[in-house]
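Removed from the display is one protein chain of the complex; every other protein chain stays in position.
Note that the chains are named A and B in the order they appear, and that numbering of residues resets to 1 at the start of each chain.
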Amino acid sequence: MNGGLTVGERLVGGSPGEEINAFAAKIYPICRSITGDGVRKTLRAIRSHIDLDIHEVPTGTEVFDWVVPREWNVRAAYIRDQQGRKIVDFAESNLHVMSYSVPVHRWISLAELKQHVYTLPDQPDLTPYRTSYYADNWAFCMPHRLFESLDDERYEVVIDSDLSNGSLSYGEYLHKGETDEEFLLSAHICHPSLANDNCSGVALLTHLAKCMVGLRTRYSYRFLFAPGTIGAITWLARNEDHARRIKHGLVVSMVGDGGGPTYKKSRQGNAKIDRVIAHGLRHCGLKSTILDFSPYGYDERQYCSPGFDLPVGLFQRSQFGQIPEYHTSADNLDFIAADHLALSYRLIAEAIDVVENDRGYRNVVARCEPQLGRRGLYGAIGGDKGTAEANMAMLWVLNLSDGRHSLLDIAERADLPFSLIRRTAQILSDHGLLSVCDIEADGAR
Amino acid sequence: MNGGLTVGERLVGGSPGEEINAFAAKIYPICRSITGDGVRKTLRAIRSHIDLDIHEVPTGTEVFDWVVPREWNVRAAYIRDQQGRKIVDFAESNLHVMSYSVPVHRWISLAELKQHVYTLPDQPDLTPYRTSYYADNWAFCMPHRLFESLDDERYEVVIDSDLSNGSLSYGEYLHKGETDEEFLLSAHICHPSLANDNCSGVALLTHLAKCMVGLRTRYSYRFLFAPGTIGAITWLARNEDHARRIKHGLVVSMVGDGGGPTYKKSRQGNAKIDRVIAHGLRHCGLKSTILDFSPYGYDERQYCSPGFDLPVGLFQRSQFGQIPEYHTSADNLDFIAADHLALSYRLIAEAIDVVENDRGYRNVVARCEPQLGRRGLYGAIGGDKGTAEANMAMLWVLNLSDGRHSLLDIAERADLPFSLIRRTAQILSDHGLLSVCDIEADGAR
Partner (left out) sequence: MNGGLTVGERLVGGSPGEEINAFAAKIYPICRSITGDGVRKTLRAIRSHIDLDIHEVPTGTEVFDWVVPREWNVRAAYIRDQQGRKIVDFAESNLHVMSYSVPVHRWISLAELKQHVYTLPDQPDLTPYRTSYYADNWAFCMPHRLFESLDDERYEVVIDSDLSNGSLSYGEYLHKGETDEEFLLSAHICHPSLANDNCSGVALLTHLAKCMVGLRTRYSYRFLFAPGTIGAITWLARNEDHARRIKHGLVVSMVGDGGGPTYKKSRQGNAKIDRVIAHGLRHCGLKSTILDFSPYGYDERQYCSPGFDLPVGLFQRSQFGQIPEYHTSADNLDFIAADHLALSYRLIAEAIDVVENDRGYRNVVARCEPQLGRRGLYGAIGGDKGTAEANMAMLWVLNLSDGRHSLLDIAERADLPFSLIRRTAQILSDHGLLSVCDIEADGAR
């Protein structure tokens, strides 16, 4: 069993923050969208770490109510003034061209240009991120201050892009566990140079998958790297029956900033993953936020649609849309940090540890307390967490190990960290005071 | 279907506030009690608006634990001093004589008079409202300051009243809907010249019944105008089996002042009407109050007695007994206003709209979100309420239309007004994205 360590303990070794940060930085410059070579390039970068299956789904494929769109690629894009100076250039930042812009090359008036430019008047030095996937259009994005400075009569606009039949790309990696029941970990891979949203999530899950190699786990772990919305829909359409195997799931996005942590519960609201993450955040030492499910957000929208209703929540640091950097050029590599990534990673690893190790025990003595003193158990665990807490953990585990409470149930009621409860149960079990048992149906709480 | 409008939309047309206010003013001067000609006169005034059935129940009729009392009528009542000046006169205000006062005509000492006078020492300029239905007695009510000024040795007291066999009168009006299931709307009609309590409620329900004429409704609507306590008991005794048809109900009293709104829940506590009114108050823009059921109040006491336990709550503006004007001469026509009556009326009409239009839909796509963009649905409703709210409404309706949530369930969970949820469901239904369905039993929440 994983060299005496639990799955969670094995996962948190090394310097995950630095490694995740480095990989996020590597994929940051790539121009991604919901289709195209940028997505493929990113998937290949992930494949350099894990044995990723890359799928290509042809344009025109029907996926539930949707159709896989044409593939978009862009080679160059800029605005040039009458002196031939480039005002903005895709080569400098892929945020400058609206995603899915159709090709254009002509001279237009400043007034017409204004119809094709997005800025942020309230954040005049930042370039916004904009898309137009399903309406033929083209536009540039730039700092408001820069746009305000333009005074030429006419400008040359060039977007050298393709919108043509091709395919939608996504990657998945399956870590096989002892059972076919799955834990889904999903990150959207469609945003261009936005570091937190979502190079951070892609890099975190890549590192997690890499660390899982060789680990013996109870659940199978499915890692999905797909474009937002259409990618999740495509995967669900191609894996409709399979989706029933998903017992726990997390959408992982914006995990590199110092905010939160924030967790948005699954539609079910009291799924095990909801309880597991809430428990982890309660004991993480930061001021965390738990949000009720709402049908707006990331790909949990699709996983939690009524026809699936999967137990999938959203894990983030800052809440999407609630920070000024959101969907702007300020969401750059300076906005994410190894420390924040490391904490996000640890919280997810600990959640995995809980679902892997949650089980029921039965107090063998049951009638009255066992005599802990003669077994040398009082204070047996203490030290780091304090003897009092360790003793309370023993008393709680003994009191609630009645065939109706799992370790997570006990940790919640005792308001003590799951890891302490788990270690305590192990020690009591080693002393013959607990035996493993199934938890009675409907009696989990 | 009601010319394309919902029942609630049809009900709120015109200037209900002015019309209700005018009718309240018309019936204000009448001297009502639990029986007698004042009640009949009021019922005839209502019948000039709607096709009211007026019932007469003879004195002595047994109604559950009670007996219909003798009928009380009063022609004149006054106190005269030794100079022949009238100190108080029933002709000026019917509050001056205690309701159900037995006849009297004699000269008495000031000391004895004191035993037969009610005043409000803390509100010395106001006349209180007093009754003595079930104990033979007589009394006058007057301002404390006036009573304090009396210094004659003797006074002539005259109450020219009758207490004799007759009948108890009440009126009811039934608006027939598509089903026999009923929505009860009940107002007490036994208070004399008190504008808010309850000319306001009588006038509001009269207007509502009038507006309902010609409307196609799902429920039948029973309007009951009866004296408090004995009237409700009499109706229940004569309609015991019938009462089972009542699926929703409101007692309506004190709806013309600017306080509240206040809602006291039915004994059941989570009846549909309780949820409907709570939802309406949450979105009405005023600081409203929801009270748990208690067995003290108006005729909900009888409807919610354990042998009936009907889903009937109490709708008010200010809470009874909590305002200085309550049961005094200050509850006059200046205390009520068309604007307040209009808002009260609108809240009740909206509640009717909810019970009429609450139903279940099933998301036809169900698996993942439908592609709203290609149907032009994003922002389709917006404008008044804002596009963001409109989009959220669409996402919520789609997400929760799973055969287990009605529109009210969705409105509650989304924390959005029912009317927005209902309109959204209609639009989605028009686009073939929803189909009507029954809600699974016990799964409403």
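As a convention for this text, a residue touches a chain if its C-beta (ideal position, glycine included) is under 8 Å from a C-beta of that chain, and two chains touch if they have at least 3 such contacts.
Bear in mind that the values here come from a model prediction, so they are computed numbers and not experimental data.
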Residue, one of B:10, B:32, B:175 or B:267, that touches the chain absent here: B:267
Identified contact with the non-displayed chain, of B:2, B:137, B:268 or B:305: B:305
Candidate in contact with the missing chain, chosen from A:254, A:398, A:411 or A:425: A:398
Residue ranges of chain A at the interface with the undisplayed chain: 363, 365-371, 373-374, 391-392, 395-396, 398-402, 414
Contacts of chain B with the absent chain, listed as residue ranges: 63-66, 134-135, 229, 232-233, 236-237, 240, 267, 294-296, 301-302, 304-309
